[in-house]
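Missing here: one protein chain of the complex. Every other protein chain is in place.
And now, chain A:
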């Protein structure tokens, strides 16, 4: 009885409240909080692109490069093609989404290739399988047949960008130092390859030792250090013509560790004079030499912030190698590295959020990242020798050189989170990688 009285009272109170507020007493949806997502590769399906004429094996090869690009990030996982239920035989055929849902494909990429007249054209659609439709518009990329891998990378970049919300990095190249011969007679020459190790070509011969190549922001020039004059000097190469000219030649000095400013108009580098090494800047045309640091210490490895306002560099002014940041015009520098060990080869992320570096501590080398104020240091790798980080154009992946005891240096990449460490296949030993911008 008392329970009935309580319920009636409650109903009356509720009705009164409704009358006072004038609002209908509708139940609000129940809210439930979720806080623990999983982090695992997203399964995707990529049926072999349809040959719409003249493509031949290229249709399968393009499909393979796209799948390898996506799976190689560690963020995606390709569902084996023998698990597919629907057989895609026409680009325009309706997609049976339940068939792809059944195999847990969270993304589906369908496409077709045309290969007539020395050209290749690839059209593709990215499907949101659980929304029964395409994710964005279907697109087409085209180019010379000889550029089919670039076309494939473009497709993969578009897919990556749509799913992650970040720009891709597959259609990019890496310049590096290719090494050959015995260690006491090492031959080093500049080489350039696709980001995934394919399409290697050589930019210099092995007549003189070369070091530390760096792409210009537009990818059309490369700075590097060469011993062709008998001592280190910096040079700039036009990538299209392979023509080379010296930069900032000063009698009685050595210059090395060059890097472009974000606008491509200025070069920062180290200059050794009378046993002391400081950082200087120079107009790309060779004029306007300016000294940026003035210290009896060794100051080297300068790298601009993406907005061009600051330079990060390494110096042993405190007694051992540490990382410092100063204004792009020089002046007082602040130390940003603070942990145990020695820090070197800092490189500012193209996103501006992190500085990548090499760290040597307790007999091990590491590639790490820290926020630009030096906080939140994360070591991404550990090895006998890991050194020389370079950022992917989207700032999400770092490539570097690794050398095991008794072995040759090889190129590796790792995600900025520390996941997905993998070796980049090269023809022989390789060191000093530098990533190009995303190609136009």
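Basically, a contact is a pair of C-beta atoms (placed from the backbone, for glycine too) under 8 Å apart; a residue touches a chain by one contact, two chains touch by 3 or more; residues count from 1.
Keep this in mind: contacts and distances are computed from a predicted model.
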Undepicted complex member, UniProt protein name, chosen from "TonB C terminal", "Carbohydrate ABC transporter permease", "PadR family transcriptional regulator" or "Xanthine dehydrogenase family protein molybdopterin-binding subunit": "TonB C terminal"
Among A:35, A:80, A:230 or A:252, residue touching the chain not depicted: A:35
Residue in contact with the excluded chain [from A:103, A:138, A:180 or A:371]: A:138
Touch criterion as defined above, residue of A:180, A:254, A:372 or A:439 at the omitted chain: A:439
Full-complex contact with the absent chain, from A:50, A:65 or A:158: A:158
Residues from chain A at the interface with the omitted partner, ascending: 27-42, 75-76, 92, 101, 104, 106, 119, 123, 125, 128, 130-132, 134-144, 146-147, 150-151, 154, 158, 163-166, 173, 192, 199, 201, 218-220, 239-240, 436, 439-440
